[in-house]
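Subset of chains shown; positions unchanged.
Chain naming follows the written order as A, B and C, and within any one chain the residues start at number 1.
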Amino acid sequence: MTSVLRTDYQRSVADYWNNERDPVNLRLGDIDGLYHHHYGLGEYDPSVLEGPAATRDERIIAELHRLETAQADVLLDYLEPVAREDRLLDAGSGRGGTSFMANQRFGSFVDGVSISESQVAFANGQAMERGVSDRVRFHFRNMLDTGLESGSLHGIWTNETTMYVDLFELYQEFARLLRHGGRYVCITGCYNDVTGGRSKAVSRIDEHYTCNIHPRSEYFRALAANGLVPINVVDLTAQTMPYWELRAQSPVATGIEEPFLTAYREGSFHYLLIAADRI
Amino acid sequence: MTSVLRTDYQRSVADYWNNERDPVNLRLGDIDGLYHHHYGLGEYDPSVLEGPAATRDERIIAELHRLETAQADVLLDYLEPVAREDRLLDAGSGRGGTSFMANQRFGSFVDGVSISESQVAFANGQAMERGVSDRVRFHFRNMLDTGLESGSLHGIWTNETTMYVDLFELYQEFARLLRHGGRYVCITGCYNDVTGGRSKAVSRIDEHYTCNIHPRSEYFRALAANGLVPINVVDLTAQTMPYWELRAQSPVATGIEEPFLTAYREGSFHYLLIAADRI
Amino acid sequence: MTSVLRTDYQRSVADYWNNERDPVNLRLGDIDGLYHHHYGLGEYDPSVLEGPAATRDERIIAELHRLETAQADVLLDYLEPVAREDRLLDAGSGRGGTSFMANQRFGSFVDGVSISESQVAFANGQAMERGVSDRVRFHFRNMLDTGLESGSLHGIWTNETTMYVDLFELYQEFARLLRHGGRYVCITGCYNDVTGGRSKAVSRIDEHYTCNIHPRSEYFRALAANGLVPINVVDLTAQTMPYWELRAQSPVATGIEEPFLTAYREGSFHYLLIAADRI
C-alpha cells in the first residue's frame, strides 16, 4: 500500500472534503444522523413547498433528506442478498450514511474508505455513537489502493464517488477485492457519449467539485476490462430530477442545481445505476 | 458482401430453420398472423389450465402467444422513440413477428434478415398479405454481413438470435450499420459466468438448437469493443419463468422446457435485455 | 490460493468425476495399473475382433488400453528432454496414468492436480503401491490456481483436460509456473473454426461430460497472450479415429462414440497436440 494521497489532485480533493461544511449535507444529516454525500431519488411531496413560511425550510430539508435516504435504499436493493457475516466496502464513504444503512439492513460488516481524514474521524465518531463500531469502520485510505485482503469482500459500492478516480485503476482494485461472484453497485453521474464531449454544464459541475466526470462508455469499458459483468443497468435520470427541482428552491441550494438540471434536461448527462458481478 | 452461408455450421442452422414446422411456432402464429420465434414474458392466467378439456389446448396456446407478443412489446419499448421515416433492422427475423409489430407501432421501415430462405419467403408473404411490403422487407442475408448501407439505421434488435453467431463479428457489423446515437436492443438467453462454464442444462439447449449460448460477460465485452454503450440492462429471468411453466404443460411442448426451467432455477442461465447506444 | 472449487460449474464437474466408475476407465486401468482418462492413438489390431467370443471383450479392452498408453507416450515424447531432478505438472491428473508413465520414463518429480478428491485419493494410493510416492504426488487443487511456486516447473501437460476451464486463465497460471524455456504439451479435442460454431455432435459431447469444448483458435490466442510459443502442432485426428471405431464395438462403449466419430468425420472437430515453450 502506497501513501493515501499520491497526487496534487488527490490532495486538493482531500482538502475540499476536509473543509467542507455544506449545510446541504450537514443540516440534512442532523435530522437522523445519516449524513449523505449523494443526491436523491423519487417524487417529492409538493405540500412541503406550501403551508407556514416559518417551517418551510425545515420541511424542504426533511424532504430532501428523505429522497437521499431513498436513493441509498435503492442502491442497497441491488446488493442483496447479504448475510450477517459478509464484508462490504463503501468506497468513498463520506460521513458514513450509506454504510450505516447497509449495516442496519444486513447486519453485515462494512468498511468505509475516504481520503478525507475529517470525514473518516466524523464517521467513526458516528459509529461509536450508534454502537456499531465493531462492525462498521472507516479508514483513511485511497480506494485505488485499499490495503484490504484479496477476495475478502462480498460486495462493494460507490455512491457518487467514481468521478474522482480513473475507472480502470478503480475496477482493477475492486476485482482484486471481491470474491468470485461478489457484487458491485455503482450510482454515478456520467456524461452521455451520444451527445458528445463534456457539455458546458458538465464542465461546470467538474469545476465545482474539482472532479472528472466520465463518459458512460468508460464505465462499461473499465468493467469489461476487469471481470465485472453487469446484470442491471438503470437510467435513474428521470427519478432524480424532482430532487434537484426541490433543492433549487431550498435554503441549502449551493448554486450547482442549475447546471445539473440543464445537463439532465439537454440529455448530456445521466444519473446511472450499474450492478455487476465479479467473475 | 460474401455468400450468405459461409460455413457448415451456418448451413446446418439454415437447414434446421428451413425445415422447422414446430407447432409451438406455427399454431401460435396462426392466431393473429404474428409468427414469433422467441419466448414469452409475464404471468400467465392460471384459469387457462382449468375449464373444459376440449378447449384447454386452445386456451393455453392463446395464452402462450399473448406472452410472446408481450415480450416483443417490451423489446420495442426500449427502441423508442422511432419516427415514421426511420429505418430499423430485425437481425434474425424468423417469420417476421417482431418486424410487423414494430412497423405497426412506429410506422417505420423495417428490414429483416435471415439465413433461412423459407423463413424469408414466408415473412415476405405475410408482408404482402398485411399490405406493408413497401415498408417491411425480408432478405436472405447473413446478419454478420448484411450488405446494408453504413450509418443508415436508426435501430437494430436481435430477439433471441445472437446465440448463432460470434458477438464480436456481429457487433462490428451493427456498429457499422447504426448512425451515431442509434439504438440496439437485445433479448437473449446467456449463461452465467458466476456459476461458471456452460452447465449440463445449457449444453442441452445448445444441442437442441445447434446453437452456441454465450456467457453474459461476452455480451459486454463485445459491445464495449464496438462502440455500443448500455443504457439499460434488465434481468428478465423471473418474468419468463411462468411462460416456461405453462408451456411445459401445453400440447406444443417440445421437450426443451425442462432444461430451460432447470437452467433458470439453478442460476446458470439468464434471460437478459440489453439496450445500448451507438457512439 | 483460493478455495479449490470456486463455482457451481466446478462443483458439478468434481461431482461427476468423484462418482465416475466408468468401465472404460476402470477395466482398462486394471490391466496394468495405469488408469487413463483420455483416448487412444494408432491403428488397432483387427484380429482382436475375431477369434473366440469368450475372450473377445478382454482382447478389445486390452487393445483399447494399449492405444491409450500409446497416446500418453506420444505426449511425453514432446516433453523431452527431462532430467531426473526436473519437476513436472500433470494438470487434471485423473487417476494418475500419465503421471506414472512420466516418472517411469524420466525419473523426474511429478505433481498431479485434480478437483476430484476421489481421483486424488485413488492416484495417491497408486503412487504408494508403486513405491513412487516420494516423487509422484497428487493434490486436491484447481489447475487455475495450483499454489505451486512461480518458475519452479520444467514441464506441464494437459491430457484432455482443458475443456473444463477458461484457457486464458489456465495459461496465465502455466506461464507463472514454468521456468523460462519450460515446455507445455497439450492434447485436446477442439472444434474447428473453419466449419463454424459448435456442431450438434460437439454439443452432444459437451453435454455428456458437462464440458466446454473450445474452438481451435482459442488455444492459439490464449497461448500467444501468455508467452507460450508453439514449436509443434500435430493434427492427430486421423490417428485417433481407429480407437473410436474399435471402442464403438467394445463392451465398454458409453454411447458417446457416435458423436465423436461424426464430429471427426464431418471435420467439425480436431484431436490436436500442441507443444509450446515458455518465453
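Following the convention adopted for this analysis, a contact is a pair of C-beta atoms (placed from the backbone, for glycine too) under 8 Å apart; a residue touches a chain by one contact, two chains touch by 3 or more.
Computed from a prediction, not measured in an experiment: that's the story for all the values here.
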> In total, how many copies belong to the whole complex of which 3 are placed?
Replying inline: 6
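We adopt the following convention: only the chains that are shown with their structure count from here on.
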>> Between 0 and 180 degrees and rounded to the nearest 5, what angle rotates chain B's CA atoms onto those of chain C?
In response: 180
> How would you label the chain A and chain B contact, same or different, if same means the shared numbers make up over half of all numbers there?
Replying inline: same
>> Centroid from C-alpha atoms only, then distance chain A to chain C, rounded to Å. What do you get?
In response: 50
>> I'd like to verify one number: the distance from the centre of chain B to the centre of chain C, where each centre is the average of its C-alpha atoms, in whole angstrom.
In response: 39
>> Centroid from C-alpha atoms only, then distance chain A to chain B, rounded to Å. What do you get?
In response: 37
> Mind pulling the chain B residues that touch 2 or more other chains?
Replying inline: 194
> Which residues, counting only chain B, touch chain C once they are in their complex?
Replying inline: 6-10, 12, 164-166, 194-200, 203-204, 206-207, 210-212, 266-268
>> Touching residues of chain B toward chain A in the complex: what are they?
In response: 180-181, 193-194, 216-217, 220-221, 223-224, 227, 229-235, 270, 277, 279
